[in-house]
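Take a look at this one; I'll ask things after.
One chain of protein is taken out of this complex; the other chains stay put.
Chains here go by letter, A and B, matching the order in which they are written, and residues are numbered from 1 within each.
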Amino acid sequence: MQFAILVNESPYQHQAADSAYHFAKAAIAMGHRVPRVFFYMDGVHNANRLQEPQQDDRNIVQRWSQLAADHDVDLVVCVAAALRRGVKDEILAPGFRISGLGQLVEIGIEADRLVTFGD
Amino acid sequence: MLHTVNKSPLQTRDLDSCLLHLEAQSAESRLLLIEDGVYGALAAAPSATTLSDLANQGRLYVLGPDLSARGVAPEALIAGAEIVDYEGFVQLIVDYGPHQAWV
Partner (left out) sequence: MNDEFDEDAASTIKRFMFVNRKAPHGTIYALEALEVVLISAAFDQDVSLAFLDDGVLQLRKGQDAKAIEMKNFAPTYRALEGYDIEKLYVERESLEARGMTADDLVVPVEVVDRARMSALMSEQDVIMSF
């Protein structure tokens, strides 16, 4: 099955990004596909490669990049939400790209399920 | 339909609203409590009566990793709530269809 995932909250502040990641990992481990994760509203902060969490903490941004590299997951950041928050191409972590909201609707149509993680 | 609630019912009304709507749906709808939502399954919480009905019908699930993280032992939960891991979460969405997040 194909799972599209929507993430609406920033990393570290809220568990939503962690829950979304663990869900995606589990789905892939079970043999499902996660063609796209869409980051909206404060969720766009998940794409900022300048983040430096402390050594003993998980690196949420790197985790997403690794997932994209290992399993061909398209990480899409909403352009309007990103620009409003200063998230631009030059600070995107590997695997992320900035695009429009149409990418969310499109994957909602294409995937078998859309799973939402928010506040 | 697979509903998730991610906030404590002692703090917000999201679980209450979800339950009121779930009651009117067919037995094919299921509820999974995640994140702070897992506190809703505490036997001592005011949501226990309604959730017990759901649990007795085999329609209530709680995300285990979120329970453990919060120090909530399974014995503190209402009877009949099924504890699942993330793969169980995925399987619930496979089996019961569209996801509705009561965020």
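By definition in this document, contacts are C-beta pairs under 8 Å (C-beta built on N, C-alpha and C of every residue); 3 or more make two chains touch, one makes a residue touch a chain.
No experiment lies behind these values; they were computed from the predicted model shown.
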| item | value |
| --- | --- |
| Chains in view touching the one left out | A, B |
| In chain A, positions touching the absent partner | 6, 8, 35, 40-41, 72, 74, 80-81, 100-102, 104-110, 114, 116, 118-119 |
| Residues in chain B touching the chain absent from view | 1, 13-14, 17, 20-26, 29, 98-103 |
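Here, only the chains that are shown with their structure count from here on.
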| item | value |
| --- | --- |
| Intercentroid distance (Cα basis), chain B paired with chain A, Å | 25 |
| Of all residues in chain A, those that touch chain B in their complex | 1, 3, 8, 15-16, 19, 22-23, 25-27, 29-30, 32, 113-119 |
| Touch list for chain B against partner chain A, complex | 6, 34-36, 65, 85-87, 89-91, 93-94, 97-99, 101, 103 |
